[in-house]
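My questions all concern the structure below.
As you look at this complex, bear in mind that one protein chain is not there, while each of the others sits in place.
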Amino acid sequence: MISRRWPYFLFAIWILALGSTPLWAGNYVVRLAITIAMFTGLTLSWNFIGGFTGYPSFSTAAFFGLGSYVGALAQRAGMPMVFAWALATLLVGLFAAALGGILLRLRGHYFAIGSIGVVEVVRLLIASWGSFTGGGDGLNVPFVAGGPDVVARIFLAAMVGIMVAVFATTVGVDRSRLGFGLRCIQQNEDAADMVGINTTIYKIAAYTLSALFCGTIGAAYASWTGYIDPNESFSILMTIKVPVMCLLGGSGTIFGPVIGAAAFTLLEEFFWANFLDYNRAILGAVIVVLIFFLPGGLLRMPYRGLGTRIGRPWVQPKAAA
Amino acid sequence: MAYLQILVNGVVLGALYTCLAVGFSLVWGVLNIINMLHGSLIILGGYLTFFAWHGFGIHPLVALPVVALVLFAIGYLTQLLLINRVVSEPVLTTLTLTFGLDLILYNFMTVYYTATPRRVTLDLGVVEIAGIVMPVDRLLAMTLALLLTGILYVVLRGSRIGRAIVAVRMDRDAAALMGIRVDRIYAITFGIGALMAGATGAVFAMMYPITTNLTTTFLGKAFVVCVIGGLGSVQGALVGGIVLGVVESLAGQMVGPQHALTVGFALMLLLLLVKPTGLTGIRGYE
Partner (left out) sequence: MSTPILKLDRVSKAFGGIHALRQISFALEEGQIVALIGPNGAGKTTLVNLITGVHRASGGRIAFRGTDVTRQRPFQAARRGLTRTFQIVQPFPRMSVLENVAAGALFGGGHAGMDEAMAAAREQLEFTGLSDLADRPASALTLAARKRLELAKSLAMKPHLLMLDEVNAGLNSSEIDGALALIRSIARRGITILVIEHVMKVIFSLADRVLVLHHGELIADGVPSDIAGQQRVIEAYLGQKFARRIARAETNG
């Protein structure tokens, strides 16, 4: 009889593993750990709107980017780092709540397109508002005092801390009325409406949750790297990678995003290090394989039927020829 | 008269946008798939045209039909073997799959062709009619774009395959029950989408430099045209394309060319919220 708590234990061990890297590994591994923690946080965030609620959002880069710029500008204006992060979180949350009210009226494909459109529009607006945001030249962020080792430890702690916070929120939502309601919306939105769920409010809540921590992570990222520019902060590649990571691990589950983000990041790093020229193609191949063989993600892998499951082709009904 | 020039520029641009987007719109409307490969397919068409000209001295106008057929084959096979398996899946799955395939294609093109811009140089000069100045190659491009779009329209309306495609677009299950081989229609439609993309690339190569950096720009334009004009029909792509071309041309004049892109996307967002089915009102899938 396996206790239902063992995944939490494993996760705790994983947190320790990531957090302890400065003690037993070099700079490269520590950087990798920070990146994994960062993407885990982003993926867990996306899970609220994409996994629980079933709305395929591609807005992650908009929230991340906005957070990075708010954080950077606040710090440049003299605000202490952690306060800047808090401000970024708040403003990104408000932005998402306001945007969600309008955007969430769309469904399916149209919602997906709208959510990408947001990324583009925000990016272009920031890029053209040069006087305030530095435009295409980017922004420098005041550096944190201390040598590279100290800095790495600080940001590792920060990213892992944020990751744990998002995870805790995920568990909380999963067990709550909100989580149940979101799952109902995901399975049948009209029925959810008829059963007494205020779908508009619930969806906006999910969308806002999906944005909040992205803002924090964006701001922390800006502080970590010391320099941001519109293309990097509002990267379309990132905004598509994050949902893929969630799909890889198992979207709509609690641990899926954690597994997916870790697996994807490690794979990506491996390919980049060993097959630099073709790393994108290999990434693409991984995605294709994922779609065909792991439609439910790693967490829902049908271990027995693994070889036979190659997607569901459209089947011509047996009509009169 | 300056505004007339801007308008004409906009229409010429718009014709190109129409041709660019019509294949994308068809695939989206009929298969219900957002084809992230579309931008890369356009560039592929452009590259093939360039290398036909550069390596073998073949004139782009001659190369165009060949390139179109090659791209059709690529599209047809891709759909039949790969994309067909996920046709009934939700948008996240299909979009991710085409995105993954696009990464592969993009990577191979970047490695093989490198990102240096390639341009077919046809010195055709400039023509002036009633005070409007127009480079001849642009005029040629516009004519070709409209011609291709027109041919597609005629094929869709007139031929059996075309009618079958429209039937599948309206009601897939009913079409299947009528004896239409839907999986073949899907493959053909995707092939046509790729064909139009390749042809657009060939046309484009005659006027502008081709580089892999343009793939996302083209894809973005295709999105915007579809949302503005409406999905799954040639008329929709035409309306959307011309509107986008004219809006961008005007915006470029009023707020500067770098903001023209933003205006296009903002217009798309506005329409999504107000009338997602686009100006021609043809309903896409949810």
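Annotations for the structure displayed:
Per-chain residue numbering starts at 1, and chain names A and B are given in the order in which the chains are listed.
Keep in mind that, in the parts below, a residue touches a chain if its C-beta (ideal position, glycine included) is under 8 Å from a C-beta of that chain, and two chains touch if they have at least 3 such contacts.
From a predicted model like this one, the values you see are computed outputs, not experimental measurements.
In terms of the touch definition stated at the top, the absent chain reaches A within the entire complex.
Checked against the hidden chain, the listed residues A:12, A:98 or A:195 yield one contact partner: A:195. On the side of chain A, the interface with the absent chain consists of residues 177, 180-181, 183-184, 187-188, 190-199, using the contact rule stated above.
As a working rule, only the chains that are shown with their structure count from here on.
Each chain gets one centre point, the mean of its Cα atoms, and the points for chain A and chain B are 31 Å apart. Within the complex formed with chain B, the residues of chain A that make contact are 50, 56, 102-103, 105-110, 112-114, 116-118, 120-121, 124-125, 128, 236, 240, 243-244, 247, 277-281, 283-288, 290-292, 295, 310-314, 316-317, 319-321. Those residues of chain B that touch chain A in the complex are listed here as 28, 32, 34, 82, 84-93, 95-97, 99-104, 106-108, 110-111, 173, 176-179, 181-183, 186, 216, 220, 223, 227, 258-259, 261-262, 265-266, 268-269, 272-273, 276, 284-286.
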